[in-house]
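Beneath this line is the structure, given in structure tokens, with notes to follow.
With one protein chain removed, the remaining protein chains of the complex are shown where they sit.
First chain written, first letter: the chains are A, B and C, and each begins at residue 1.
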Amino acid sequence: MNTFGNTFRFTSFGESHGVAMGGVIDGCPAGLVIDYALIDRDLARRRGADGTLTTARCEADKIEWLSGIKDGIALGTPISFIIRNGDVHSEDYDALSDCYRAGHADYTYQKRYGIRDHRGGGRASGRETVARVVAGAIAKMVLAQHSVSVSATAQTLPPSEMEEEETYGGRVECVVTGLPAGVGNPIFGRLNAMLAYAMMSIPSAIGFEMGIGSKAMAMTGREYADAWHFDDAGNAVKEQITETNHCGGVQGGISNGMPVVFSVMFHPVVTQMGENCCLGADGKARDVVIGGRHDRCHVMRLPVVVEAMAALVVADLLCGRPTVCFEEEK
Amino acid sequence: MNTFGNTFRFTSFGESHGVAMGGVIDGCPAGLVIDYALIDRDLARRRGADGTLTTARCEADKIEWLSGIKDGIALGTPISFIIRNGDVHSEDYDALSDCYRAGHADYTYQKRYGIRDHRGGGRASGRETVARVVAGAIAKMVLAQHSVSVSATAQTLPPSEMEEEETYGGRVECVVTGLPAGVGNPIFGRLNAMLAYAMMSIPSAIGFEMGIGSKAMAMTGREYADAWHFDDAGNAVKEQITETNHCGGVQGGISNGMPVVFSVMFHPVVTQMGENCCLGADGKARDVVIGGRHDRCHVMRLPVVVEAMAALVVADLLCGRPTVCFEEEK
Amino acid sequence: MNTFGNTFRFTSFGESHGVAMGGVIDGCPAGLVIDYALIDRDLARRRGADGTLTTARCEADKIEWLSGIKDGIALGTPISFIIRNGDVHSEDYDALSDCYRAGHADYTYQKRYGIRDHRGGGRASGRETVARVVAGAIAKMVLAQHSVSVSATAQTLPPSEMEEEETYGGRVECVVTGLPAGVGNPIFGRLNAMLAYAMMSIPSAIGFEMGIGSKAMAMTGREYADAWHFDDAGNAVKEQITETNHCGGVQGGISNGMPVVFSVMFHPVVTQMGENCCLGADGKARDVVIGGRHDRCHVMRLPVVVEAMAALVVADLLCGRPTVCFEEEK
Partner (left out) sequence: MNTFGNTFRFTSFGESHGVAMGGVIDGCPAGLVIDYALIDRDLARRRGADGTLTTARCEADKIEWLSGIKDGIALGTPISFIIRNGDVHSEDYDALSDCYRAGHADYTYQKRYGIRDHRGGGRASGRETVARVVAGAIAKMVLAQHSVSVSATAQTLPPSEMEEEETYGGRVECVVTGLPAGVGNPIFGRLNAMLAYAMMSIPSAIGFEMGIGSKAMAMTGREYADAWHFDDAGNAVKEQITETNHCGGVQGGISNGMPVVFSVMFHPVVTQMGENCCLGADGKARDVVIGGRHDRCHVMRLPVVVEAMAALVVADLLCGRPTVCFEEEK
């Protein structure tokens, strides 16, 4: 499964050291004006504004548009694009052709497919997120048509007394603003569940929380309840329908008109190497000096990826809304 | 969307105070022997072994099997079943016909559909999980064919200095054992992402964590890495392939053969009532004395629901495995 | 796969001699008023107004509604229903428990599932279409909201010099009127392809044609072309946009505003019996005197089934239309 979404569908392809990464967006509303500058800005955010904590690998991220857009306008047909993989040092990974690193997907890919591209992590590389960011930027343009926006920020704290070269993880918080009440589905296809699915699809994600998340476990039902927000005359305040937003803007799987708030937890990039760091295809321990390049704190680069996945979820729901119910038609 | 899964598909239907709750399972392997006792045990667990913390509503949960099973054996055709709704006190909810409780799905359903069944929460009632538990039990039978099992437990702690009638939430931890390496998908359709989607589809779920979850944010990449487990001779220990299991048995979205471990956080059942507890359809504050019955700690009843959803995820992956790759064929 | 459609989804279940046939409709627009009389009329048409050519099996076809409807209005939640199987003579089929009739699905089901319900054809029985007719009738109500209607008629001709008891097939022609231009999808998901899929899903369907069908093979491109229809002033006649309708109202997979016209060919009900009529599970020829009841010309009962499947296709497209393009918004 390399496709995300039902109505606004994004299909991702490409291996880290293959010819190119790319994607196909099917279901983009015809007539959408493509904001190329937004795409470039998001790609730059993904590369890392400040390189000190991010990988040395530097990609131009030049997009080749192949279909679905004419004169800067979406045709409604599939939008496809590729970003060629330059600056690859495949030889750094030769030692991994027949062994599996600890804490990576090498072993599981081999078990899943019986074959894998070991160079630069192949399909499992964080490099794959470049296609998500492009698709997410286009999804943001769809959201903008509905006056909806997405914004995420990273919160990271280096563990105390950490050796120089160590990596560490962190948390990304995201807010979707402008989403009207009534978006999402009950039971399955819940907005919060689709967001959880999208976020846990980001490499190194290890946890997801809606609204106040785990803090809710220390509250009573009375404390947790988001009370309605009324003015002195007892009229509902439409702009902010509840006094608090503990639930994160989603009730029963459907948006309530408040900002949709959630956060994603990420584990650090695994860097174990040296003694017994690898499992050989022969089932024996192997010491490997692994080259390649890693972020010290890759989380600094993830807010734009979180935004992209959130935008894909919301665009899918907005494009796939059911025939408007009668009350709304009035 | 009331259907869960791609290959082993479960469709849920029913309103809390309607004629019946029920479901259809499409894609159940033909020839599966139905263990009715297991289904009854799981339904009993859902009702709550000990009633002190759970709702007074007591359902016989008698299942009527409609299709897909002959002489206790699955035919491979759709398995459908219903559980009639008895013991309903619809009149308790009359006051809610034209107003929305705080902290519930009343308002969002109205916005989504322009109409709703207000009795007992209608489709949004926790009552809906009864159908999931039946489907989950059948999924467990599919897992058993593959020597896979699922087990969940609840961890709840009443907030200190809590009034008598207060409700509170908690956490459910779940372990999937016996799952071979290589189950799941990279990019989208990840095992961990599908579990997150399934768990956040449970009413009152507010957070999800794989393995050690948030604790990973305080670790360095070196500490977090799950080292390979070798014996003194340097041979991999197949029964426990890694020394630790911080990742929860999933790497790159695919199982690595270790137990799949995750936990789900649940907020308390919302109980706010009395002054300004409700929003009238006229947009004005309304005081309503709400009858109905609630659990003081519904989390005690959720482990079996968590197991059911996890079983649905794993059964879907096991039934939908791709044509086995060539290495495995050897 | 027992589910039809993407947005307006119908799931069918039930074996001919099981407890009940039934279905679940997910994605029905909330607020739809259910026309029960229409459903009963269509069920009566399916049973066969005039019994002379149709099976002796007479079902009351009493529907039990289980969910998704309150006070005659669709809630937007899954609509589920069952029709119990009465008047079954299962003993007529005892001889088929371990052998396969010629020209039926007995053998293929056994190969597909390794087990089957042999009574009355089990899941393969024409009886299954009763659930389609109910779902199709609800789909027609959705179409009516868009001023779209579906009408089918049967054309049958008894082969000359036919023994008294012989069965024969025929053709059903169907017209969808009122469908605006722009409904359908290019490439895949074409309106004509979806109709073909739907019609070939009807038991005993053996051919499908759009518009003039095979006659088009004897025409030149100039003759086949449906010329635009202009008035004397050279203005397009909106009510009938083309002079002819050879293509059947669909071009490039998308409706052009003309009536959508297609026909379905059906082979006769297979009745071979007696000498070597059956293949035993032991791989040997077997003579079986098969009881059970058959139509002499079941095609007389199929127009309402063709209408039902066509209505499901159109309702799915109408409920799942993409965000209206900008020109149409003007």
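The rule is simple: a contact is a pair of C-beta atoms (placed from the backbone, for glycine too) under 8 Å apart; a residue touches a chain by one contact, two chains touch by 3 or more.
Small disclaimer: the values here were computed from a predicted structure and weren't measured.
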Residue among C:S12, C:S67 or C:N85 that touches the chain left out of view: C:S12
Touching residues (missing chain, whole complex) on chain A: 1-3, 9, 11-15, 18-22, 24, 26, 30-31, 64-68, 70, 73, 75-80, 82, 112-117, 122-123
Touch residues of chain C, complete complex, unshown partner: 1-4, 12, 102-105, 107-115, 123-124, 128, 157, 159, 162-163, 166-171, 180-190, 192-201, 203, 205-214, 216-222, 224-228, 230, 234-236, 241-242, 246-248, 250-257, 265-272, 276-279, 283-285, 325-328
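Everything below uses one rule, namely that only the chains that are shown with their structure count from here on.
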Chain whose Cα centroid lies nearest the overall Cα centroid: B
Farthest-lying chain, centroid of Cα atoms versus that of chain B: C
Centroid distance [mean C-alpha coordinates] between chain B and chain A, Å: 24
Centroid spacing, where centroids are CA-atom means, of chain B and chain C in whole angstrom: 36
Gap in Å, rounded to a whole number, between the CA centres of chain C and chain A: 42
Chain B residues counted as touching two or more neighbouring chains: 1-3, 12, 112-115, 123
